[in-house]
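Scroll down for the structure; my scribbles are underneath it.
Shown here: the complex without one of its protein chains, the others still in place.
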Amino acid sequence: MDLTLKIWRQKDAKSTGKMVTYPISGIEGHMSFLEMMDILNDELIEKGEEPVAFDHDCREGICGMCSMFINGEAHGPDRKVTTCQLHMRMFEDGETIHIEPFRANAFPVLKDLMIDRSSFDRIQQSGGYISVNTSGNTQDANALPIPKKDADLAMDAATCIGCGACVATCKNSSAMLFVSAKVSQYALLPQGQVEAKDRVLNMVNQMDVEGFGSCTNTGACEVECPKGISIENIARMNRELMKATV
Amino acid sequence: MSTLDSKVPEGPIKDKWTTYKDNINLVNPANKRKIDIIVIGTGLAGGSAAATLAEQGYNVKAFCYQDSPRRAHSIAAQGGINAAKNYQGDGDSNYRLFYDTVKGGDYRSREANVYRLAEVSANIIDQCVAQGVPFARDYGGLLDNRSFGGVLVSRTFYAKGQTGQQLLLGAYSAMNRQIARGKIEMYNRHEMLDVVKVDGKARGIIARNLITGELERHSAHAVVIASGGYGNVYFLSTNAMGSNVTAAWKTHKKGAYFANPCFTQIHPTCIPRSGDYQSKLTLMSESLRNDGRIWVPKNLEDAVAIQEGKKKPTELSEDERDYYLERRYPAFGNLVPRDVASRAAKERCDAGFGVNKTGEAVYLDFKSAIERYGKEQAKIHNEENASSARIYELGKGIVEAKYGNLFQMYEKIVDENPYKTPMMIYPATHYTMGGLWVDYNLMTNIEGCYAIGEANFSDHGANRLGASALMQGLADGYFVLPYTIGDYLSNDIRTGEIATDTSEFSEAENSVKEILEKLVNTNGTKPVDYFHKKLGKIMWDKVGMSRNATGLKEAIAEIQELRADFWKDVRVPGGINEVNRELEKAGRVADFLELGELFAKDALVREESCGGHFREESVEIDGEQKGEAKRDDVNYKFVSAWEYKGVPSDAQLHKEQLIYENIELKQRSYK
Partner (left out) sequence: MSQSKFTTIGRKVLMALSGFFLMFFLLQHLTINMLSVVDPDSFNSVSHFMGYNPVIQFLMQPILIFAVVFHFVMGMYLEYKNNKARSVKYAYNKPGTNSNWMSRNMIYSGLVVLAFLGLHFYDFWIPEMDFKYISGHEEEPTRYLVELNHKFQNPIKVGLYVLAFIALALHLLHGFQSSFQSVGFNNNKYTPTIKKLGNIFAIVVPALFAFVAIYHFLNPLHQ
């Protein structure tokens, strides 16, 4: 199929960018979206132009590195996939595809479609852990039974890949789904109880410091989340925060 | 150094590690504050090592090329992690895990290292649970286990199909705690481009900031390489796009021996390639082989018709199908180890029986499983006269519950419903057992330079068992290196900070700069991927699942030629001092082009078939095992450790003879 790509090009973090149009042809439905981008880049290189910089790594939907806003949606029109798992069969011959970086002030653009998500790391550093040293003398893993239901819910929350689609999608650039996934994972496990109060206060505080917007419960994040993380986690975090504050 | 000293402690194997720990030198807490350690890579091995060393009080500088340590490719491991916990009471023990690992590795790993791995495996689970890793649990709230990779016990712990992700996020959280305390300085989007040696000891690195392009000097008292494996030498693999050999290869070029490069694991159940544009292969969990039956058409005409899209697999009757694994290996059937399954698929496809348009795919069929489970369910629900549609529906439910997420992933990629038409699979490069040579302390032969996780060679011999990679990465990082490195660093408490304004650092930086400049100034005609794909094809065709002397010699010549062509004709647009993804790729491919040659050379020297390394010349001539791999313990029971001598073709071989005192060597049989 033949397509028209409109891609955000930005030289570096300081420059202002703009949308640039590239025609591309000979694309097959079985190609992944990033393979289509590879072809574009090889064509650009052969023409002596600079290829489009974009983040990607595992290309199997788990590392969370790829981050494109495609045709008005984070990770494109398919559901429960990352950009790298999006296939060209989702598009039609002759279609115009708009490709932009995930946008939020807390995710500054570094170049073209590459963004800086270190704000997510800093939120995790503010409390996204359980303080346990590696001694080899930790209590036996089965010493503390955990109800299967809680373990499963914790796992559901823990599947977050930290891609930032929730932020990119949210009209407020809110990071609540991301933060609540981590808070929930630990809130559901007995190991996480000791530091629960400080954790939620610190992580939410850091989230605010980073300049993410606040949640207005539009629910867009859970629709676009490639791992299908539920906004139930946000409600849980709200509860945790109230518990910690009151 | 001409002889390799593995530094394995004396004494019975059961006591070696304990005795060792009791007798090593320690560094007192006040002195640890004066010691810096560099860790390259933040996967399971690097991440866990960085966190633990920082907990102990060392100043850690951790580097990763991704935008966050959480993205290291350990995250993609699906199946699980082994540990000799014996929670299921099925007779598991440290010895059994040790035995299975050595046997699975086809007797080419070092006994003492593997035993230690088995010994600390249980601690890993305790540690991860304490960190909040949400392992799967049964209804009693206790940890669940599954069996894996054809061993006789259930010792694999798992977190859905995302075990690697959960373990990595555990290590990442432990790192975050230390980053917040200021004990780990994290350098994201940095790539190590050389190791710096001062007086023969590893004392620092040169790293490129991938955003500004600046070259940075970082010094430390020890350098830990945890940069993973080199499967991307094949271009197509299940590795991440950025996975590379550069850190290990630069270390090798600075004097560290590279061990067993030809030991590579080709995983049998990956989604096949669909065309030349393909950039990466996706693994499907090995667990699928528990219920799926692998087949190709019996008649060549049918295979051709299917390749041309004129026939559908569902149109073939049972006797028109060749269940070749069940035919060749009646005892293990579809559950033969990874290397055997992979080679058998290749053999059928090479003979023309492949089932997609590239001719490189075989079927993995769940029809019988659905039927079997359906009948079982009908019985359980007392539906005596269930129609075949009802049986199908019941059976599908069970298969969906077990493999639903994998089926869904398959459908997203291939756009075919695997419940209705059989899945297509083909082997793909997955893991590299070879890596930097290390002794019992996990130190390379460069003093103060360590290699852990997939980056070293030590524990998996010639073939890795399922669910053992995660175990080894975490064992090295959490429980082994933090002890062994202390013993070495106890001599460094008076050294003080290592200066970076020395000639050693300048020289290293200059040589790195030279290479980068050469790459951006070559101004040839072809993009980096052109060379990478070509290299991949040579490797896959001639140094892949099945190798012979002629092919290997050809491969060596072709790689040399390709490498020369690369340096003449590669085009890297953009400059050095900016974000330049092509430049990053070019540097990595340049190293793959050297490693590839050593890889082939190692395969050529090893004239035996063992584990993932299959030499067509070394097969059983007759008897029941006719045509199967033949190991040669008389001549090849050694680790080949290669010393760099200017170019890969001049590399010098050092042999570490393997000694088996606790395990009797046997030829593997799956007939």
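Each chain carries a letter (A and B) given by its place in the written order, and its residues are counted from 1.
By definition in this document, a contact is a pair of C-beta atoms (placed from the backbone, for glycine too) under 8 Å apart; a residue touches a chain by one contact, two chains touch by 3 or more.
Bear in mind the structure is a predicted one, so any value in this text is a computation, not a measurement.
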Where does the absent chain touch, in terms of which shown chains it meets?
A
Listed residues A:133, A:172 or A:191, member touching the removed chain:
A:172
Using the definition of touch stated at the top, determine which of A:35, A:73 or A:112 touches the missing chain.
A:73
So which of A:23, A:190, A:211 or A:228 would be touching the chain we can't see?
A:211
Touching the absent chain in the whole complex: find that residue among A:3, A:45, A:62 or A:106.
A:106
Which parts of chain A face the unshown chain closely enough to count as touching?
6, 8, 19, 69, 71-73, 77, 98, 100, 103-106, 109, 126, 169, 171-174, 176, 201-202, 204-208, 211-220, 223-224, 231-232, 234-242, 245
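In this text, only the chains that are shown with their structure count from here on.
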Chain-centre distance (mean CA atoms) for chain A and chain B, in whole Å, is 26
Residues of chain B defined as touching chain A within the complex
48, 51-52, 55, 66-73, 75-76, 85, 87, 120, 123, 125-132, 134-143, 159-160, 162, 165-166, 169, 172-174, 176-177, 179-180, 186, 188, 211, 238, 240-242, 274-275, 277-280, 282-283, 409, 412-415, 478-479, 482, 525, 527, 529-530, 571, 573-574, 578-579, 581-582
For a test of understanding, state which residues of chain A touch chain B in their complex under the given definition.
12, 28-32, 34-35, 38-39, 41-42, 44-46, 48-51, 53, 55-65, 78, 81, 85, 87, 89, 110-111, 114, 116-118, 120-121, 124-126, 128-134, 136, 138-142, 144-148, 151-152, 154-155, 158-159, 161-162, 185-186, 189, 191-192
